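Left out: one protein chain. Kept in place: all the others.
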């Protein structure tokens, strides 16, 4: 019997004068005590994964994971071999939790390809104000698509200009937000494996991002964002930009600058816009990256952009989180799931002065079926237009206008 | 107080006319509601591991793992060094779950030797019919011993012909079963790390297995199985067969074909039989693998077989699962655990035409002590008879008739 039902039985018994007022008081008091003890007890849930939390929220622990299984078929235009086939794109397990009320942590690991990649490993101070401090290995705040979890991306892979964005590094971060804006900033060293014997000091960088939602209604929202970043390479002063076509089964990176020497500083900026109107949405980003080099050499200037539209045939809307400045999970409204059509154009130009990393334009048609909120099937058809310099730093033949058909099965828990 | 006891108290109070009919009805109704809410609540259990599931079975999550610790002593007959010593044979952690009623997944990782190996990573559609669909990285349906979990093998290592069986690959599978039969089939690409830069398309294969249990009683069962597989290698067209003696501490693979070039297709078939009669059981398999090569070269023909008998001195029986077509966990009936004696003979012949991968015959005597269902100790003594070509592709001296004494401590949770 729940405590509420117990209370009702007690009251009925008192009304019937079966128990006295003092008996009623004493037992009723015990019920109250039990209820307040339960506040300290734990709450459990599973929806394929597992979460435990205390009722007062002072402590929690959660296990999360995901599986992404891909197949890609490549139709090359030149005598290159991209290698059609299968891939386990992501196989993740992770833990996150809260302890002592104010402290959170996350540790998320990807084991795809039978190797380990740490995706997130940080400690967070939550506090009471709308501010958070983070220390550890996490994403630098740059680019809407980069910051949106792969689970919620509209296409199988992020667009070409993502190569110019920043990924995870070890650093400290500060975040604050209002109902319709967010501000994130951080100071970062390098990530892992960047510090071999005697090679000198790590690189470091500073990054900031501001987002604003001029429209923020139930199924209508608009997003604007701007991000800036400055980075100093490590003492080697060598950097590289390189990118697969928007497909990950292959290892061929057509766009490839090779090693850029004497790099002294990388300055990036990105602008972001997105709008959701019921079942329709548009999203676009532009990213520019400037590399300053030693005295006599010219500053390099790489840039890229993408724009895409999405349409939910089954009536759903893309879900924008104004307080986080990014998109989130789709919840199908029909029992048979949600269907989404999407079209994207993207460009990336890694040619600048003496560096000929290549230029590519992609058109992608995507169809997504969200069988339920945790499971989706994706089909992408990509038409690639590579220029003559898109030759994987000389490893393959340039000007390869590949067509790609790829599909994914995705489950998270 | 449980709801049942509450209901009894209520009825007694009504019988005693202490509460009125309408009071009884109202509180009784609340109890019913609470009970049906509890169907959605979770059930938890631990037996060294952890499982949580909703009462209606629509969702669950489980953590599993195992530890296998080995020691092996090698007495070589020739001037080879197999390297006696210790090994962590398996150190696994994994998660599996069900979500949205019909969808299951599993992700199991082995960390033995301080490296990661994904063992299973798949998504499954369960549905209501006796059919299952699978996508991801899982075992191709071939060979009784291969498909029986290492936790339930009678000997420490699978028999020699296991090298001709198929392991895990990324693909799609279909499974259906009756009370005494199973049918599994699938279409598979390659596994991991098989797709280096620019090497061309992945290999692929199709595999099917049918099992039937002519006898299916409590402690008497019989198993028959047949499996077929066709596989096309990747664009490199190079394949290899190689095998350790039935011991894993050493890295020496006496049987080793070296690289077989121009391989165009591999056709495999396997036949399986097993019988359990109370404390006794017999099990045997034969596997053949034919490799078709480019025009002028002869088709290679490798084969192997094993047969073994097992006897439980303490009265237990091996546990056959007719609906899965494989063997499962032993539950000791005595408090001091179960004792099993077993004897195996196995052969593998990797000599065919121009390829001299070697031939080996093994006799193995095994003693197992199952301290409880989750913990067992194994002792194996193996007499190896290698032919002159069993020289690890030239790395060691052939004709080495090694004797091996090895032991294992195994716990799973």
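As written, the chain order gives the labels A and B, with residue 1 at the start of each chain.
By our rule, a residue touches a chain if its C-beta (ideal position, glycine included) is under 8 Å from a C-beta of that chain, and two chains touch if they have at least 3 such contacts.
Fair warning: this is a prediction, and the values are worked out from it, not measured in the lab.
K.L.:
Given that one chain is not shown, which residue among A:163, A:190 or A:316 touches it?
P.N.:
A:190
K.L.:
Considering the complete complex, identify which of B:93, B:187, B:319 or B:405 is in touch with the unshown chain.
P.N.:
Candidates B:93, B:187, B:319 or B:405; residue touching the omitted chain: B:93.
K.L.:
List the residues of chain A that touch the chain left out of this view.
P.N.:
The missing chain touches chain A at positions 1, 3, 6, 10, 13, 18-20, 23, 26-27, 30-31, 34, 42, 44, 52-54, 59-61, 63, 95, 97-100, 103, 105, 107, 109, 115-118, 121-123, 135-137, 169-171, 189-190, 192-193, 195-202, 204, 234-235.
K.L.:
Against the chain that's been left off, what residues of chain B make contact? List them.
P.N.:
These residues of chain B touch the chain that is not shown: 1-2, 4-5, 8-9, 12-13, 16, 18, 44-50, 63, 65, 67, 69, 71, 80-88, 91, 93, 111-116, 249-252, 371-372, 374-375, 395-396, 409, 411, 413.
Everything that follows uses one rule, which is that only the chains that are shown with their structure count from here on.
K.L.:
Between chain A and chain B, what is the gap in Å from one C-alpha centre to the other?
P.N.:
Spacing between the chain centres: roughly 36 Å.
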